[in-house]
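Each remark here refers to the structure printed beneath this line.
For this depiction, one protein chain was excluded, whereas all remaining protein chains were kept in their positions.
A, B and C label the chains in the order they appear, each numbered from 1.
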Amino acid sequence: MFAISRSSPLPHSDNGYAAIRARTEALCAPLATDDYQVQSVIDTSPPKWHLAHVTWFFETFLLKPFLAGYQPLDARYEQIFNSYYNSVGPFHPRAQRHTLSRPTVEQVYEYRAHVDRHMADLIESCAREDAALMGKRLTLGLNHEQQHQELLLMDIKRNFFANPMYPVYSANAPAASAESAPMRWLDVPGGIREIGCGGGGFAFDNEQPRHKVFLRDFRLGSRAVTNADYLEFIDAGGYERAELWLSDGWSAVRERAWNAPLYWLSLDGEWHEMTLSGLNVLDPAAPVCHVSYYEADAFARWRDARLPTEAEWEAAAGGEPIEGNFVESGAYHPRPAAGGDDRQWYGDVWEWTASAYSPYPGYRPLEGALGEYNGKFMSSQYVLRGGCCATPVSHMRATYRNFFYPQDRWPFTGIRLARDG
Amino acid sequence: MFAISRSSPLPHSDNGYAAIRARTEALCAPLATDDYQVQSVIDTSPPKWHLAHVTWFFETFLLKPFLAGYQPLDARYEQIFNSYYNSVGPFHPRAQRHTLSRPTVEQVYEYRAHVDRHMADLIESCAREDAALMGKRLTLGLNHEQQHQELLLMDIKRNFFANPMYPVYSANAPAASAESAPMRWLDVPGGIREIGCGGGGFAFDNEQPRHKVFLRDFRLGSRAVTNADYLEFIDAGGYERAELWLSDGWSAVRERAWNAPLYWLSLDGEWHEMTLSGLNVLDPAAPVCHVSYYEADAFARWRDARLPTEAEWEAAAGGEPIEGNFVESGAYHPRPAAGGDDRQWYGDVWEWTASAYSPYPGYRPLEGALGEYNGKFMSSQYVLRGGCCATPVSHMRATYRNFFYPQDRWPFTGIRLARDG
Amino acid sequence: MFAISRSSPLPHSDNGYAAIRARTEALCAPLATDDYQVQSVIDTSPPKWHLAHVTWFFETFLLKPFLAGYQPLDARYEQIFNSYYNSVGPFHPRAQRHTLSRPTVEQVYEYRAHVDRHMADLIESCAREDAALMGKRLTLGLNHEQQHQELLLMDIKRNFFANPMYPVYSANAPAASAESAPMRWLDVPGGIREIGCGGGGFAFDNEQPRHKVFLRDFRLGSRAVTNADYLEFIDAGGYERAELWLSDGWSAVRERAWNAPLYWLSLDGEWHEMTLSGLNVLDPAAPVCHVSYYEADAFARWRDARLPTEAEWEAAAGGEPIEGNFVESGAYHPRPAAGGDDRQWYGDVWEWTASAYSPYPGYRPLEGALGEYNGKFMSSQYVLRGGCCATPVSHMRATYRNFFYPQDRWPFTGIRLARDG
Partner (left out) sequence: MFAISRSSPLPHSDNGYAAIRARTEALCAPLATDDYQVQSVIDTSPPKWHLAHVTWFFETFLLKPFLAGYQPLDARYEQIFNSYYNSVGPFHPRAQRHTLSRPTVEQVYEYRAHVDRHMADLIESCAREDAALMGKRLTLGLNHEQQHQELLLMDIKRNFFANPMYPVYSANAPAASAESAPMRWLDVPGGIREIGCGGGGFAFDNEQPRHKVFLRDFRLGSRAVTNADYLEFIDAGGYERAELWLSDGWSAVRERAWNAPLYWLSLDGEWHEMTLSGLNVLDPAAPVCHVSYYEADAFARWRDARLPTEAEWEAAAGGEPIEGNFVESGAYHPRPAAGGDDRQWYGDVWEWTASAYSPYPGYRPLEGALGEYNGKFMSSQYVLRGGCCATPVSHMRATYRNFFYPQDRWPFTGIRLARDG
């Protein structure tokens, strides 16, 4: 890897590129070559594909437009590693990513090195007049790569779960936990509040513009819902009681035979959970994880509560420090709340909100192909807040809007309860 | 039919029940017995089933709990004509409604008569202490029946479209129309506004409670988008330009081979449209109808506009009179705006809003099985406003929230544009 | 109805047309108008469609080519009531037949009358030079109509089974039966045998030409397998033992959750069976019916036997009289073997053979569109022999080859066992 030159006019910190690129590769270090090829379900991508796609992003949006004379390593990668940018051109069908044994893992690492070398050239040689736009794209590319770092971990976990041998990604067994703190209700006053990002550091287009909302008084749970909490729901017949569920959720329960979160397995009468450290006995004190929106919603209804809106979440957590169990902990798994003061706003589990993923008032997508980054997904998905144990801490913000379909369970998704004030 | 007795303690107007029940049957008068049996796609129900289900509603929620000694005509109808109320019991699968040739149409009319007779008894004999709850349920049942009057027309149209003979439901050919008024932009100031129903007459639970929202200044189109407007979008390659579409919408376009609204057919190079009066040449001045949310959204984006939120819609239209082209016109088809002052807020076409169908702050579903009426559908659907040419005018309110999935096209759905102020 | 004139040069018996056409309508007499519209699964067709399609056959292959100046009642019926004759033109998709509420039942009967009138004209006026070809087509058309008489009963049964009210088609409850005769093994010597139709009366193209086959000595069961026999298989865990099943059959068992023949229902611990007389207690002595090829094959394997080939079947039964429980009995249900001499070769149940439906050596399909009648279905289906309780006796022959897919269960299909000699 290389260090970005101090003489570059780019506004980015001088070693961000190299560090983030290296971090991606470090996350892949535990993988066998075979593991790089797997796409166990259509939601996931092969790790190899992630490695190449984030590289494609720099090549497509920085090297090709800005580096004079740039020659791609292989012109066919433009199509193969395009994820969904129609404006760039056709792309290999998502469901078929697992069929691409070529380029090999080795060739993908060569592709990364090729692009990294030219990115260094570009950063060195960047013309002052391009610096602002390039700086924005570079920052976007690095945030994009960080998103895929999280996806890598999500997808590896899902892929390993498809294997009855339950391979181990990381030997870090989570420490035995004490009991979790009891949940309390935090009162938050309503009124006119502002949410969204209004400037300052980097933010995705979907977090903008900052705008006013009117909120009624509300209450939020003081911590994430735990496995112990969720077990009560299961034991109370939660998965058999239609009246607790949204109609689409009840259909999902019936058709997919859901009776527990995604990675739970009952072995000899004891609940276990697939983790990135293999199959472990379920820790009752840890946050429940890998639940769908429907399960989160049904659990809340059973508790005579509801899920918070994203505006409520941001109004409550917006001023809190971005601290918690992020990917840097190396646990790759949510941890029990650390005591009375640990509110778990950030890290551990992405918290489902009751807010459909919609444009903020005045929203404008980026120009050109990058306008496809976020805006076109604004239907039928829900917003999640706060990051998780697979998110890089430097990637998180109070205004960050993640989004998944309500049936998705393979992200590190969890639950925070809300009630009217 | 019968008239409800004046001596009844029920707060409902004295002939509402009979009139609404009779209206449903009048809508079925043009049908052959064969037509009552058709469910051309899973979205629709056989007309016979509608006739019976609305009757089941009165039997289940009024006669069984309140009329001492009530004997059902056939105990098996409880299951067959239950739509989706898990709390009542199991129900026949929706997709299989077309297989139920028994009870016959004749038997279904007998069922209606049986229930109507006992409803008259109940209304006569209603104990004063039950009057409030019964009155609410009666009103709900009548509004429910009005909803199915609209569904009947939607479904008959869809069913007839499946027949290459394109049967005619009503001989009322729409009059030839003049050109439509040009669309203007209506400026609406933002600020704190109140939406939702706060009391007064009947409203569904999903319209409540009335609550404050904060809106920015915005502009709305002065009338619905016309077929002529939409033809420009088609002619500009709207259905081939991925960048105009939401990702899920673009998938729908590709997978379903959409290239025009649902009922449009190009015959000898001329656009025609299936209507309840048969196959007609498309009227350019009439509102475009039978478009999905995705098409409405893509059209708006192409016009450098967007869809209004439901709060914007209600803020703009909430004070307008409930007038327009409703089912009573007998046209069963949207009409061109009648001149400079006709803003088409109500009637003609349901207008897609950009708002996902979610609970209002403080929302509480009804108690018991009736809680399944609205609340459990609050995911993955969008709100539509204003009613359509198949809606009874007495059924409409400014706060009325209709909802469909974004891919649905068989309702009378249309487009009103919005822009930021 | 009319009688065909004695002066006609057509070789057909003078009242066959009228009688067979009338018989079809008589079979529909118990139906309500609603029943005519149902297609409960893609395999079945609405009774109305059957009535019209057999009429279309005469119109397409006799009236249009041979009756000068013939005017169709409605030109659109050519497409709507074409089943699968690509050579005639496009046809309405099979799965969508249930959506065609128009023409109505009444109009379909008018269509029948229209064609019948013109068929009478044609038969009267038939030019001597056309008589041979017309006679063949007339006979084919009548045999075709007889096939649909059987399909009508099969389909009505399947449609009524989709209704939890289990409607009754015929009030003829089968008489209580004595025990069935024990099955014996009939020895049949092998050698060169001839099968297929070599001339004489009418036969379909697929029964021709008559040809030699070499058979080894074999044995056949003396009667059809009974419900009592089949219950032993079920009670022995037949549906749970993979080793008894063909691979595709085992997949069907798992995916479709088969655990008994199609129409069996266990109510309060007692096996019942849907019949055209409604839901009855299972008669152990009656032939098992409505089993797939896979079930027949698995049952035979469990009995250390196999299914006969069609050549074996014909070699054994070819000389037997065409007698048995056919549609004329009015039972519409298989009956127990009537004693030691009742071998049930004909009627009761179609007997699955081990022979894939393939062309006989030297097979030639009919010329033109009628070549699509049989030949194009000669893949992936199995031959069944002997007719059933829904077959007209005059329609049956020793050489008759019926065919269905191995997973089909809605025909009246049963089992005869075979063993090597």
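We take it that a contact is a pair of C-beta atoms (placed from the backbone, for glycine too) under 8 Å apart; a residue touches a chain by one contact, two chains touch by 3 or more.
Please read these numbers as outputs of a predicted model, since none were measured by experiment.
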Chain not shown, its touching partners among those shown
A, C
Given A:164, A:182, A:269 or A:339, the residue that touches the chain left out of view is A:164
Per the whole complex, from C:126, C:156, C:354 or C:415 the residue touching the absent chain is C:354
Using the document's contact rule, name the residues of subunit A that touch the chain not shown here.
32-40, 48, 76, 79-80, 92, 96, 98-105, 159, 162-165, 167
If you put the missing chain back, which residues of subunit C would it touch?
84, 86-87, 192, 211-216, 242-243, 245-250, 293-294, 297, 306, 354-356, 358-359, 361-362, 371-372, 376-380, 406, 420
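One rule holds for everything that comes next: only the chains that are shown with their structure count from here on.
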With over half of the numbers shared counting as same, classify the subunit B/subunit C interface as same or different.
same
Rounded to the nearest Å, the gap between Cα centres of subunit A and subunit B is 38
Separation of subunit B from subunit C, taking each centre as the mean of its C-alpha atoms, in whole Å:
46
Residues of subunit B engaged with two or more neighbouring chains
none
